[in-house]
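For this depiction, one protein chain was excluded, whereas all remaining protein chains were kept in their positions.
Right, subunit A next:
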Amino acid sequence: MTFDDKPWITQSGHRFDFSRRQFLRSAASVGLIGLGGAASVFGARPAAAQTPVRGGSLTVAYTAPVDSMDPRVAYSVAGQQFMGSIFDNLIFDNNGQLEPMLATSWAAENGAREWVFNLREGVKFHDGSDFTSADVVATYEMAMDKTAGGRMYNAAGPLSAVTAEGPLRVRLTYSQPFSDGPSAVASRFMRILPAGKFDQLTDHPIGTGPFMYKSFEPGSSATAVKNPNYWDPERPYLDQLTIVGIADSVTQQAALRSGNVDVLSGIQTETFLSLRNVSGLIARSEPGTNYHCLITQINMAPFDNLKVREAFRYLIDRNMLIASALLGQGGVGTDSPFQVTDAYYPKDLPLRNQDLPRAKKLLEDSGVGPLNLDIFTMSERPPSPRIAVALKDAASKVGIGININDVPYTEYAANVTRQRPLYTTGTFATASNLFTNLFLLYHSKGAVNYSQTESGPGVDALIEEILATTDQERKIEMVNEVVSKIVLYSEKIIPYFMNTSVVMNGRVQGYTFPRFDLIDMGRVWVS
């Protein structure tokens, strides 16, 4: 049976043939999935290449403000975007294509247990000091420090040592063969910091990036100006970049329409839909990599019972959830970090959707008695509470009582994750590297495997083997095998992938959609 012939949706106990391709086609036609074609519907820019214009300033608004001037702390998208403008990585992740940045070349040694990077010559930090291997060593040693590393900790992979081999050569040594080394190095958390100046970061961040720090108003805005000595003489084009946080949808719309801001990025679907037909604005919504999870904590009752976990996978009507929570601007979740179109998602693996009789049968077979559960969710992370509501509605039809608890994020982070059996998460994003997508999320020692339990028989060993192998075909086979296990065994239920929505005024150019990482502001210009 071919992939497209596979019957994969079952409703009300009646199996009917509905191929994945048919689904994608019909979902797109009713707006359930924001395929790439959405761009043309909502007004994509002309394809003709234009010569970038130098100068001008750009103000970009995100829902949450820049949260820190320290790359070890910054976590909001706005904060990471600002850090990405001030600092460089060794390697730039251009939507999955790795390009030289502060490293001009790199190579694996000792079976990918070690990676050697040759560094760019003549690069200077914003304060005029030279960039050398000492800065890379200091940064990566920091990333290995659990206390001081902050968000950097773990981001570079299973690192065990970093050594300088001269002023322009660095060797990263891993605790196991790690073929994803360069991808991890390109992670949004692995910015290169100036050695010996870490304490100054919060007051005045100094990087090698295309923009230099100008000002920061905590909780409101951050501004950077062009770095005239950037190692790429062509860029940046902008003279000034300001990133602001605007939480309220009406204020976002008013700010864009009155010219306070040039770009609204990462906005909610409602805001996008309100603005998509406004003349003079360019509105784009494209399939994104962001998703929310429903966590069924494997190490806690009743989800220590596999049949209960499986029953919960059949409770939510995913298509309905995309229509109601995402207003059609999203794609069906696969319970894995890979979307159905991704090569890492097994071609013959059926997608799950609501099947209440099957869920009921699984619950009966599980042997657990009547269930009354609390689910925890956060209105601060929309639309994840809609998952809780959809689950509650469906669960009541199979005799499960669900009580929804909406808590603030700080309470959620302190008292819910890892401590409660059932909750929705904040926003996750599929990364371009398998260390993040598989090890951190599904390995029993992964920091974001909340249950700290193996996500299926043999999954830990498989993930370790995947990280070690350099054979791409073999890697895909093994990832397919892991995915087919985690969609059954793991703690995570992923009901949807959200579209990425951006609205900007017509003068903004070169603002490309990020598939995995952030916008490279050095390539943006204003006409």
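In the analysis below, a contact is a pair of C-beta atoms (placed from the backbone, for glycine too) under 8 Å apart; a residue touches a chain by one contact, two chains touch by 3 or more; residues count from 1.
As a convention for this text, contacts and distances are computed from a predicted model.
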item: The complex's invisible chain, by UniProt name, from "Protein translocase subunit SecD", "Ring-1,2-phenylacetyl-CoA epoxidase subunit PaaC", "ABC transporter permease subunit" or "3-oxoacyl-[acyl-carrier-protein] synthase II"; value: "ABC transporter permease subunit"
item: Contacting the left-out chain in the complete assembly, out of A:N110, A:S396, A:N415 or A:Q472; value: A:N415
item: Omitted-chain contact residue, chosen from A:A254, A:A301, A:A343 or A:A461; value: A:A254
item: Sole contact to the chain not displayed, among A:V448, A:I476 or A:L518; value: A:V448
item: In subunit A, positions touching the absent partner; value: 65, 67-70, 73, 75, 146-147, 150-151, 153, 202-203, 215-221, 223, 242, 244-248, 250-251, 253-255, 257-261, 407-418, 425-426, 447-448
